[in-house]
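Every protein chain but one is kept in place in this view of the complex.
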Amino acid sequence: MQRIINNPDDVVNEMLDGFAATHADLVARVPNNHRVLKYKQSPVPGKVGVITGGGSGHEPAFIGYIGENMLDAVAVGEIFSSPTAKSFTDAIKAADSGRGVAVLYGNYSGDNMNVKMAKIDADDDGIAVKSVVANDDVVSAPKSEPHKRRGVAGEIFMWKIGGARAALGGSLDEVIASAQKAIDHTRSVGIGLSSCTIPAVGKPNFFIKPGTMEFGIGHHGEPGLAITELKTADEMASLALEHILPDLPFAPGCEVAILVSGLGATPVNELYVFFRKVAEILQSQNINIHKSYVGNYFSSLDMMGVTLTLMKLDDELKQLLDIKCNAVALKQF
Amino acid sequence: MQRIINNPDDVVNEMLDGFAATHADLVARVPNNHRVLKYKQSPVPGKVGVITGGGSGHEPAFIGYIGENMLDAVAVGEIFSSPTAKSFTDAIKAADSGRGVAVLYGNYSGDNMNVKMAKIDADDDGIAVKSVVANDDVVSAPKSEPHKRRGVAGEIFMWKIGGARAALGGSLDEVIASAQKAIDHTRSVGIGLSSCTIPAVGKPNFFIKPGTMEFGIGHHGEPGLAITELKTADEMASLALEHILPDLPFAPGCEVAILVSGLGATPVNELYVFFRKVAEILQSQNINIHKSYVGNYFSSLDMMGVTLTLMKLDDELKQLLDIKCNAVALKQF
Amino acid sequence: MQTTVAYTPKHNPVNYFKNKEGAAIVRCIVRTIQANKDYLGSVDGEIGDGDHGVNMNKGFTMAGERLEDGHTFSEACRVVAQALMEDIGGSMGPLYGSFFKALWRHSKSLENISAENYGTMLQAATEAVMEIGGAKVGDKSLIDTLVPAYQAFQCALADKADFTQALQRSTAAAEAGKESTRALVAKIGRSARLGERSRGVLDAGAVSSFLILQALHGGIAASLQD
Partner (left out) sequence: MQTTVAYTPKHNPVNYFKNKEGAAIVRCIVRTIQANKDYLGSVDGEIGDGDHGVNMNKGFTMAGERLEDGHTFSEACRVVAQALMEDIGGSMGPLYGSFFKALWRHSKSLENISAENYGTMLQAATEAVMEIGGAKVGDKSLIDTLVPAYQAFQCALADKADFTQALQRSTAAAEAGKESTRALVAKIGRSARLGERSRGVLDAGAVSSFLILQALHGGIAASLQD
């Protein structure tokens, strides 16, 4: 395992130390819980709090989206493992200015359970908490079973939209409604070209044969829809869109935002090669691209691969997407 | 070769297509040369132009540093291969508002020759051109032979400082002086944990044995100072600083900016683990960290590894570093 | 490979163990999980993300460090519950956290824990896991181990078996339940999206819960008093 780590069990704590030190202008720790980070200005008086949480290994997600007009706090779990209920509770407390807190997280059973427990605790403390569960990964379950679908990189759009609504003074219900709309309008798909290795495990728990790829892979290496021969970037883009477009559906004439993310070990130039074909296909189908994000936005440790996310825009989502934000991993003027 | 590409010979052109489409708000193409990109507003009236150029495969460098208060234009070469003299000339032309152009590039023999030729051409066109050659890689040659040292991630500081000086209305000589000062105050070192593969070559041209690492590796996989057993992140950070600190030297009481960059296949969390120790050591030596950048800023295709860069600050460099900028890969409010 | 941590069974066909001497039983669970770290990881690697061994080892080791010899069985269960819930998280924090919390809650006022008490505790603990996780028998999860285990224990008591026999029948049922997951298609957790691809291998949680029950029951059997 060729990695830049010390004791594998310390990766998360040491990463958080480094992150908090690097971004001290934006991010702060909270008292008595080193697994929660918050926006330095949070709780922002009069603003609904927006938080998330999840396992580590997806950096810059989730902590990179802490900042102005995005996330107020993040509960941080072990690598690929949900944060504790206590951390979710502490993140909720760190974000609450009295107007309540929206917990915008991904559909994984650990997170579901821990958020459920945290909500009960926050309730005991008199904090109004509501949540939205992201389920943007189209191939993780059939369209008829959306509650089984995983949340993946589309969560970034959910945070951006929810964060912007809160920044504009929205009530808890309004923030929840906008975030829910964002994720309901969002679809993602992942393609894996290599496995990933949890440092403490020390070896990959699956293997992608050179010359093949795993279509529909999950953010933790969960097996996908099919193992196929390795395709060209253009073929990967077509295949991804073939699964994404009909699912919502994204019809000709509609407007979208696009997010192309590397999975951790993907050279950035290849993401642009992939994006090029996505844009070309959308153009040919008369789907208008309003804004695109290409980079390492939501990763899976050292996995080589790419995720494609589309959000179908209406006037509200467009306005909220365009609002300025200043998070570590997403800065818009 | 597990890569997201089409024809390997098309990677650079297709990457540029995707990049230009993604960042159309900031970046534009220039007429008749698809291997030059420019800041949409360039030439900025009354401002000295600031350009660079270099081989591809280092994304987000170099094109990602095009934008407000940073680079006006970039000449783009094949993967790991200098741009043509003509592209450097066209980048110079795209950046010139009449006050001259600073070419801030890295010390590689191809770039040296092509810039030399481009300067002659620009001269013929009556454009004042001066250049600074980055040579921040400490282990690439002894301190007594600075002209032999490679330019690596420290170039980003050179562009930031030169771009800021130009934005403040500096003359060509002033921009050159600030950029030269930036690179003279900057030292870098690279550590490689895996090889990288030029897509058109199809196989790595060197191999790093699992369980070992290459200390002092170059940005194109140029062999480094030594192959050692794979160290812990903390040991890597100490070793890197042992080479960087005495070279300038960075003495107790001084103030620095830090850049930690992944080489393309490095998980972001590991960069923070590495940074944590760098910060700890500097603190123990009473060296004050003014600002830090941690992420994939300057890569080497699919190489796993890390580079550490320190710039020693004085009042001028600090002021220029802190100035707002809006480039694709570097946004400061 | 699965590893069994040895304990010394005493042949006491008696019907209760002393709460205040029960910390050793919980220590035996901790050692079992530690010894099976790699095995649990490789089972989870088949259709999950491979971290079950690491997660479990971390949680139970942390609990082990906080266990004091003076702890009662109930208190020791509470220590485990807190370590899992407050310091580990993941899926196991809430699931096993709820399990051990229920064991604590339903035994904390008891001086001696009888077979009947234990039957109630095991059912409550299993139901707490179902309550937080929403899994049912057949979903390919730890529930496939836990439900047959508590049912077999209660049936044994209804059949007039003594505590030791009931523990043995429960452990056997747990093992059969664990083995049953091999043939199942996952309907819950990370592997639920695999459909048919999840058939043919054991479920990691079913394995770890069997190991926990095996250690727990062995430990209780060794502690039985007359």
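Each chain carries a letter (A, B and C) given by its place in the written order, and its residues are counted from 1.
By definition in this document, contacts are C-beta pairs under 8 Å (C-beta built on N, C-alpha and C of every residue); 3 or more make two chains touch, one makes a residue touch a chain.
Because the structure is a prediction, the values reported are computed rather than measured.
Peer 1: Considering all chains of the complex, which shown ones does the missing chain contact?
Peer 2: If we consider the entire complex, the absent chain touches B.
Peer 1: Looking at the full complex, which residue from B:1, B:28, B:168 or B:200 touches the chain that isn't shown here?
Peer 2: Per the contact definition at the top, the residue touching the missing chain is B:200.
Peer 1: With the missing chain put back, one of B:98, B:169, B:223 or B:246 would touch it. Which one?
Peer 2: Of these options, the touching residue for the absent chain is B:223.
Peer 1: Using the touch definition up top, pick the residue from B:80, B:105 or B:293 that touches the left-out chain.
Peer 2: Of the listed residues, the one touching the omitted chain is B:80.
Peer 1: Could I get the residues of subunit B that touch the absent chain, sorted low to high?
Peer 2: Against the left-out chain, subunit B lists 9, 55, 77-87, 108-110, 113-114, 116-117, 140-141, 148, 150, 198, 200-201, 204-206, 218, 220-223.
Assume only the chains that are shown with their structure count from here on.
Peer 1: Need the most distant chain from subunit B, centre defined as the mean of C-alpha atoms.
Peer 2: Result for the farthest chain: C.
Peer 1: Measuring from the mean of all protein Cα atoms shown, which chain centre lies nearest?
Peer 2: A
Peer 1: Cα centroid separation between subunit B and subunit C, in whole Å?
Peer 2: One centre to the other, that is 55 Å.
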